[in-house]
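Structure below; questions to follow.
The complex appears here without one of its protein chains, the remainder shown in place.
== chain A ==
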Amino acid sequence: MFYREAGDFKTSYLQDGQTFPIRFDRYRYYAVLAFGFLVVPFIINDYWANAILLPFLIYAIAAVGLNILTGYCGQVSLGTGGFMAVGAYACYKLMTAFPEVSMFIHVILAGGVTALVGVLFGLPSLRIKGFYLAVATLAAQFFLVWLFNRVPWFYNYSASGQISAPERDVFGIILTGPNAPAWATYLFCLIFLTLAGLIARNLTRGTVGRSWMAIRDMDIAAEIIGVNPLKAKMTAFAVSSFFVGISGALFFSIYLGAVEVGEAFGIQKSFLVLFMVIIGGLGSIFGSFAGAAFLVVLPVVLKLLGVDLLGWPTDIVAHFQLVIVGALIIVFLVLEPHGIAQLWRVVKEKLRLWPFPH
């Protein structure tokens, strides 16, 4: 019934390679984009922005980044938190050094700085893989957090050792600090997420994406058919870190406003984003979105259920929340190891035929 390719003829290779080859899917995607850009900004309030939408948008960017590295190129990384911190501190230094420059440029440059750092810490991947690479990136995580704690230049010698975002704007619209309107911060992050999604999709469906996936699936064969492993792995680290850096910059400047590095970008952040990618589905852009949504919305829903509906004390609910989220992750991974993206693929297959059995 839905998602049927019947009657939807492709007459060029360009059409055949497009992101949403099925017409129904394409229109649904346009509808979601239009709703996100044109409707949500008018109905958004501070609670929705801070509790759900901003964290979802920002984590989704990080998840897209990590998915490129781990899901598409097969290089396990536990350094996501550290790379987010690089993005955040780069953004902070840029914001304080060039106050008159647009936030857009700061955030993108922060991503660029993170890409360079990512390539540097990605170099061990040329010799080691799997668990050993995970340990090497873990070293990056701890080193970067230590660096930002210990070198006062990074936090501009502030007494608290924290960094806090000064008020900055884009075209006169305030984006950071306590006076920023919810719709502006939301739109700003949404633009970055949309761009990240588009770029990630374009890269993964083309030449670079194929060399990443070739390295992931069988690195020796990939090299023999002509993939330069150095180039493939380094571009994966660069692009991945670019997105993770942007997400870190937004997380600090737009969402939190003030950051203590060990707390905001610690090892638990690395694991959170890794869980998002695994639960959403490795090697799927949609999966990164779904995983981020799942792990951002689930705690909020559990809190609403426990505190508001059942009237339990907040601290008990907070603990239960951890237990339930953890249990759900295990149950989910046992039932569907390929994540929400795979679940969605199965649903689509079923919808093709629905309501008929064959």
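Following the convention adopted for this analysis, a contact is a pair of C-beta atoms (placed from the backbone, for glycine too) under 8 Å apart; a residue touches a chain by one contact, two chains touch by 3 or more; residues count from 1.
What we mean here is this: contacts and distances are computed from a predicted model.
**Q** What does the UniProt entry say the missing chain is called, choosing from "Sarcosine oxidase subunit beta", "Lactate utilization protein", "ABC transporter ATP-binding protein" or "Protein-export membrane protein SecF"?
**A** Matching "Sarcosine oxidase subunit beta", "Lactate utilization protein", "ABC transporter ATP-binding protein" or "Protein-export membrane protein SecF" to the record, the invisible chain is "ABC transporter ATP-binding protein".
**Q** Please identify which residue in A:135, A:221, A:322 or A:347 touches the non-displayed chain.
**A** Counting the whole complex, the residue in contact with the absent chain is A:221.
**Q** Which residue among A:44, A:193 or A:208 touches the omitted chain?
**A** Residue touching the absent chain, from the options given: A:208.
**Q** Could you pull out which residues of chain A are in touch with the chain that's been left out?
**A** Residues 12-14, 17, 199, 202-203, 205-208, 210-211, 213-214, 216-218, 220-229, 235, 239, 283 of chain A touch the chain absent from view.
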